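Only a single protein chain was left out; the remaining protein chains are all shown in position.
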């Protein structure tokens, strides 16, 4: 697989025109993290609606095409889902969402930063603790 | 040259029956040092007589045959000499005194510990500072 | 060369290129393993391979060399972690045992120890498990006391209990003495210390290289060891710490790698264990230590231990025939590791070492960085022969011959 496949039309489109980008005026959940590897950063905010549904979700931050597109796609996927759904999201789901690109370990961290922030925020709201299986640089 | 040559009769004799071993009741100069390499230690005390002569000199300490014999022989050599003589003593003189044994660098430090202590004490008494050319371990 | 049956020494010796060399025209008999061990070809090759094929800085790299170097470096961390029965993210790479204890002193001690606190070490500690606590005590206005040893060279358990009764903040003790060979009952001592509310810092420099260590059964807070004493390269070692303690600790050195974000007035820290690995780490030697762990594992640490016990028994038996030779430490070989410190008549250890060197035999002489223990033993120095898996009965025979020669020269 070549980088031309990684940086497909779709990824570049989400990178340049991120959906759900910005901040919420009112939110119940907010989480932020950076990738110590590179300084990429993502913030996510969620307004929780009826039945613990993700009513509104926005992200902001800066970083590479992969981290930003991944976070943006994830917010689209998450919107309207129950909070519990977030617990079920696995990294394989994120990879699939991105079109299963072949990423080296360091770029995998870029791809998963959004998920990490989402999980950290939601787990915390649910009174749980999200432990990153591969912490650090 | 083999160790049988290093540990000649003479060295062993000075090791087992050190001349000028002990402490002086009254002294004008006293110096002490250890070899951080091995913990060998030597103390020297000198009573200064007329015309700045070394009237009495004693050493104490513990360590290997080479360090102890060397210190002992040196006190014999020094006794009666003017303090200025100490400034002229070179490591070659010490080696010669020991019968020019072939010593590795670490054992050279053993051989020269007595000279270092003697010089430190006498230089200090004369208002000078003795800088060890090869300090430390 | 006689096999000890535990391992095939002849085959193992072929793995260590240095053992082919001669010293003063004699076969090298290397009995200075407690100071540093020799390295098998596999360890040397791992360094050559790294520098010739995938040398790169780690962690912050996107390119292939960087990914490969990172995978190998983290792979080595995993190997070391499993080798001593630790858990993931509890292994910090350091220069060696000394840096490990100092890291604990700065990052744990400066934060936790207060004026008037009591710190404990033992009289059989290496300077690297004494001086940091002296310096900490001085900086904090705390007191450092020593647990003594019994005449047969074991920890004085009564004094330990008594001093633990004074509610110390810390107990620093060695798993295995580098002079007496004594192997301490770490689980028991650490449990006692924990009951007394003390944090334990255990020096594993002479244990991990010589017998199986399973930290999951030892209940210690901090455990330190050096790669160069376990067939690995110089410049690398490990500090194992309980994750909760590591997370609560201040960082040690500050710089790249250990940070998350740097602002003008403060910074935030990377996750454990990276928080404690500032700057470019010793990548090649960490990988080399991983290779050493692989080599030791392929032999089996139980076999290494068995071999060393046999050498120890043979050495004690052999040296017991030398008149005027006094051995320090416990009687029972099961209670001690594969080293023998001794004194021979009035032949000073340095003089003995010089005479042995001429026969190609390398032993250590001096205070072994354990001056408080030397004072306990009432000597200023000892000779020490220490073994590893490539030593043989022949080496011990050579040692005895050499000592006899020294006896002749010194007319003992």
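The chains carry the letters A, B and C, assigned in the order they are written, with residues numbered from 1 in each.
Quick note on the criterion: a contact is a pair of C-beta atoms (placed from the backbone, for glycine too) under 8 Å apart; a residue touches a chain by one contact, two chains touch by 3 or more.
Being a predicted model, the structure only gives us computed values, none of them experimental.
Asks: What are the shown chains that the omitted chain is in contact with?
Replies: Contacts of the omitted chain with visible chains: A, B, C.
Asks: Of C:21, C:87 or C:411, which sits in contact with the chain we cannot see?
Replies: With C:21, C:87 or C:411 as choices, the missing chain is touched by C:21.
Asks: For the chain left off this view, which of C:92, C:160, C:238 or C:259 is in contact with it?
Replies: Touching the chain that is not displayed is residue C:259.
Asks: For the chain left out of this view, which of C:131, C:157 or C:379 touches it?
Replies: C:131
Asks: Which parts of chain B are in contact with the chain that was left out?
Replies: 34, 36-39, 104-107, 132, 135-137
Asks: I need the residue numbers on chain C that touch the omitted chain, in ascending order.
Replies: 17-18, 21, 23-24, 28, 30, 32, 35-36, 38-39, 43-44, 47-48, 51-57, 60-66, 95-99, 101-102, 105-106, 126-128, 130-132, 134-135, 138, 144, 146, 226, 228, 233-236, 251-259, 261-267, 278-285, 350, 353-354, 356-357, 361-366, 369, 371-372
Asks: Going by the touch rule given at the top, which residues of chain A touch the chain that is not shown?
Replies: Contacting residues on chain A, toward the hidden partner: 2-4, 6-7, 12, 16, 37-41, 62-66, 104, 107, 110.
By our rule, only the chains that are shown with their structure count from here on.
Asks: Which whole number of Å gives the spacing of the CA centres of chain B and chain C?
Replies: Taking the average C-alpha coordinate of chain B and of chain C, the gap between them is 36 Å.
Asks: Among the residues of chain A, which ones contact at least 2 other chains?
Replies: Where chain A is concerned, no single residue meets two or more other chains.
Asks: So which stretches of chain C touch two or more other chains?
Replies: As it turns out, chain C has no residue touching two or more other chains.
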